[in-house]
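In this view, the complex is presented without one of its protein chains, the others remaining in place.
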Amino acid sequence: MMRELTYWQALQEALREAMTRDPTVFVMGEDIGEYGGAFGVTRGLLADFGPQRIRCTPISEAAIVGAAIGAAITGMRPVVEIMFMDFVTLAMDQLANHAAKLRYMYGPQVRVPLVVRTPAGGGRCYGATHSQSLEAWFLHVPGLKVVAPATPTDAKGLLAAAILDDNPVLCVEHKLLYATSGTVSADAPALPIGRAAVRRAGTDVSLVTYSYYVGVALEAAEQLAIGGIAAEVIDLRTLAPLDTETVLASVRKTGRLVCIEEGTRTGGVGAEVAARVAELAYEYLDAPIRRIAAADVPVPFSPPLEQADLPTREDIVLVVRELMERA
Amino acid sequence: MMRELTYWQALQEALREAMTRDPTVFVMGEDIGEYGGAFGVTRGLLADFGPQRIRCTPISEAAIVGAAIGAAITGMRPVVEIMFMDFVTLAMDQLANHAAKLRYMYGPQVRVPLVVRTPAGGGRCYGATHSQSLEAWFLHVPGLKVVAPATPTDAKGLLAAAILDDNPVLCVEHKLLYATSGTVSADAPALPIGRAAVRRAGTDVSLVTYSYYVGVALEAAEQLAIGGIAAEVIDLRTLAPLDTETVLASVRKTGRLVCIEEGTRTGGVGAEVAARVAELAYEYLDAPIRRIAAADVPVPFSPPLEQADLPTREDIVLVVRELMERA
Amino acid sequence: MKSDLAAGDARRVLYQLVLIRGFEESVLKLVSDGSIRGTTHPYVGQEAVAVGACLALRADDWVISTHRGHGHLLAKGGDPNRLMAELFGKATGYGGGKGGTQHMADFAVGHLGSNGITGGGIPIGTGAALSAQMRGSGQVVVVFFGDGAANQGTFHESLNLAALWHLPVVYVCENNLYAMSTAVRDACAIEHIAERASAYGMPGVQVDGMNVFAVAAAVRTAVDRARAGRGPSLIECKTYRFLGHSKSDQRVYRSRDEESAWRARDPIPRLRATMLERGLASAAEIDAITREALAAVESAVEFARLSPFPEAQALTEGVFVEGTG
Partner (left out) sequence: MKSDLAAGDARRVLYQLVLIRGFEESVLKLVSDGSIRGTTHPYVGQEAVAVGACLALRADDWVISTHRGHGHLLAKGGDPNRLMAELFGKATGYGGGKGGTQHMADFAVGHLGSNGITGGGIPIGTGAALSAQMRGSGQVVVVFFGDGAANQGTFHESLNLAALWHLPVVYVCENNLYAMSTAVRDACAIEHIAERASAYGMPGVQVDGMNVFAVAAAVRTAVDRARAGRGPSLIECKTYRFLGHSKSDQRVYRSRDEESAWRARDPIPRLRATMLERGLASAAEIDAITREALAAVESAVEFARLSPFPEAQALTEGVFVEGTG
């Protein structure tokens, strides 16, 4: 059965189904009860699952994630909501030094089935501490998986998979996606973590992106098509482990790579994608690699500056045209 | 006047000179007083500068860095020692959301002349929470500078520059370098932040690295030279802002890039260097880019595993030979 | 209320209370009509805390503010024009529009910055106190933070550090009973945050946060102590935000009755009544003060509207101080 769901509803459906199926799944976070969470993903869950399983916490990000780790290693499957991705900084130690490392250090006796969900991204004039896209840091944390769904179907499928996974998974959501909608199958299985999707096939250039920018890249591809340029759009979906094969296959075909992300440029996800391609598909490249990302600055509040900071469809179109002209 | 100094002595000399010259400079950290710090960099300073300026703190990394920020924005020039780089996770919020952003958000009225010194790296069998090289995260924090000296001269020069700098600077030291020595000029000026150094000129391949691995790369270059391969060794010295020009100039000449670092591969410093080269010197590349780094795993304690994990001179030699054979 | 209340003090206080109230109400309208983008955290109801605390400070003393910070900035003597312009994202704002509602400072008036990270400002204010102590400047820092922030690790680490080092800092907790939708009783294991002071061996006092002069008196005692080198204090101001947490909050987590009970303690009518009662000002004078404050708000809006947005190149400027190091 297919239904139209918003991204937030799809996330909630994954939570509901997991909680219904498995009594060890529970949710922790700030203001996730009656208030429904800052972006409404948990609205209604308190009434249905009660305060034991929809657990409102004090503002204590480190202890919330730490406590979730403790619960996870003792048989529970906690899902933590960190209200804005900017605040994972406070839980960085628990995530990077504990959640991600326990299995490797302690051996097979321990499993850390922890999910941390968090909204990233700007475009809402929330300023520098409420608009960041910090996912690139977590690519550099071995032991952590990172998913970043772009559609309601993926939101449900990847969150479901994250909850089923016996490893810590960071689920990066996007503020501008919560209200977007799409058809979601009621009985779709969890999506496999670690597989990218080709959202649009093309032969001239590979646009590799994820989350909110998949939509932007698709629009750019549409526009480029009018000018006769066939862009392939790859939605990474999972950032760690990265689906290198799908990216390489695309670049082998197109010979051109443009990495697109909302986070700041230096040290971003695009750097890793670019490096892998330059290592593994160098012979297939017909042009320099390009990265499109936010400037290396804190996200400015001022609406025109924020708009100027965030990559746009036009940026993509311009970069791709410039690349094609080199051929 | 030239003297033989160890890396730790060179760092201490930078601290001493800055503290002697400028009464606003002071040092904060755990066990930095009589104990001299976990790696001895501050030994003797307490006796000479007193407990007001060599300030031993409780184990409170977030508050230490936060308090240093508060002192920095009000006219002091604090130098914080974080005992192991692994613990910056606890100060991540203060560094990334405050130190790095205040100037941009508050405007020119604020300056954050903060230095955070911290030892990175493995090779001492300290295990996964005391061996990490996490500098790549900080390339992805606009507003922060990052230096990573490889020699006593650079240690002194870059730390001196960091203290003079009105911006927050992370100084990444290396545990295995503290005891190494070299000649250091007594009256050398502070080194400019943001400039790489060509440590060895060569025409066949560019080895781009920093910190402890500069020495390893030089040894590899020596060995390669015997086989007739002329490797150029670039010491980045500053990781943020990255001296792209020096790297590009080298790659334009050699046509081959090998990035070498001790941190884990995915999302590392090498990814950024590789991406910049693939963007800006693509036409000059004669071979795929290569990255040599630790495996994407927590640093294992077991001595043979740790040795197997850390990149070696042999790894570099092998990778370069393989690259040269492709030509 | 303080018995030796001087007419001048009362008028200044009234002006500030009305200024903040008027400013915040105006901002809410501007957010609703889209003139101000993003969100805002109104200080309405809590004005007595900022105004009372700042009344106890010297001009060169410092404050550290929060996400709910417009009141702190105005109470410390900040410029409503530049504050409003910042909310509009204009080049004339405190941070040239780059900071926005949660991230602005006015060092010239001793305001070291508001902060979008709950609890993030506590160690920073502590460090400013360290700086004051080391330089022997005699300055004292007031660190404002909410009840919610009192559960962050930074609260603990900072208060311990300040007590250990006898820093000249006063921690002013604005306990408005909620952190976003979360009641204090659901977030804090004890009812009175002031009691946490004993964990650091510092004085902890509770005070009526709806009463400017009670706040001022408590803060003054703590400031005197701090300035005398006797270390930090924790002051818990029991207060209430009359409006939602931010622009979109429907306040499902509390009752309208509770709200009315607190509104009955509104510091503004209370002060007006006292002033009249004690003959500190006539009704006409009170009206004039009110009009003057509201006029300042209107000019601020005007100023902000007429100000230009930052130039495009501002985007990449100002990340670093250039030319040092």
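Chains: A, B and C, in written order; residue numbering restarts at 1 for each.
Throughout what follows, contacts are C-beta pairs under 8 Å (C-beta built on N, C-alpha and C of every residue); 3 or more make two chains touch, one makes a residue touch a chain.
What you see is a predicted model; the values in this text were computed from it and never measured.
**Q** Specify the shown partners of the omitted chain in the complete complex.
**A** The chain that is not shown touches these displayed chains: A, B, C.
**Q** Check each of A:Thr118, A:Asn167, A:Ser206 or A:Ser250 against the chain that is not shown and name the one that touches it.
**A** A:Asn167
**Q** Using the definition of touch stated at the top, determine which of A:Ala38, A:Ile54, A:Ile69 or A:Val184 touches the missing chain.
**A** A:Ile69
**Q** Going by the contact rule already stated, which one of B:Gly202, B:Pro298 or B:Pro311 would touch the omitted chain in the full complex?
**A** B:Pro298
**Q** Which residues does subunit A use to touch the chain missing from this display?
**A** Per the touch rule, subunit A residues meeting the hidden chain are 24, 26, 52, 57-58, 60, 62-76, 78, 93-94, 97-98, 101-111, 113, 142-143, 145, 161-162, 164-167, 169, 190, 192-193.
**Q** In terms of residues, what is the contact footprint of the unshown chain on subunit C?
**A** So the residues of subunit C touching the unseen chain are 151-157, 159-160, 163-164, 186-190, 195-196, 198-202.
**Q** Which residues does subunit B use to touch the chain missing from this display?
**A** Counting only subunit B, the missing chain is touched by 30-31, 33-35, 38, 56-63, 86-87, 89-90, 124-130, 295-298, 300-305, 308-309.
Everything that follows uses one rule, which is that only the chains that are shown with their structure count from here on.
**Q** Looking at C-alpha means, what's the farthest chain from subunit A?
**A** It is C whose centre lies farthest from that of subunit A.
**Q** Rounded to the nearest whole Å, what is the centre-to-centre distance of subunit B and subunit C, using the mean of the C-alpha atoms as each centre?
**A** Subunit B and subunit C have C-alpha centres separated by 40 Å.
**Q** Averaged over CA atoms, how far is the centre of subunit A from the centre of subunit C? Could you give it in whole Å?
**A** 36
**Q** Give, as an integer number of Å, the spacing between the C-alpha centres of subunit B and subunit A.
**A** Those two chain centres are 30 Å apart.
**Q** Check each residue of subunit C and list the ones that touch at least two other chains.
**A** In subunit C, the residues touching two or more other chains are 95-96, 98-100, 103, 115-117, 120, 153, 319.
**Q** Tell me, which residues of subunit B touch at least two other chains?
**A** Touching at least two other chains: 93, 97, 101, 104-105, 142-143.
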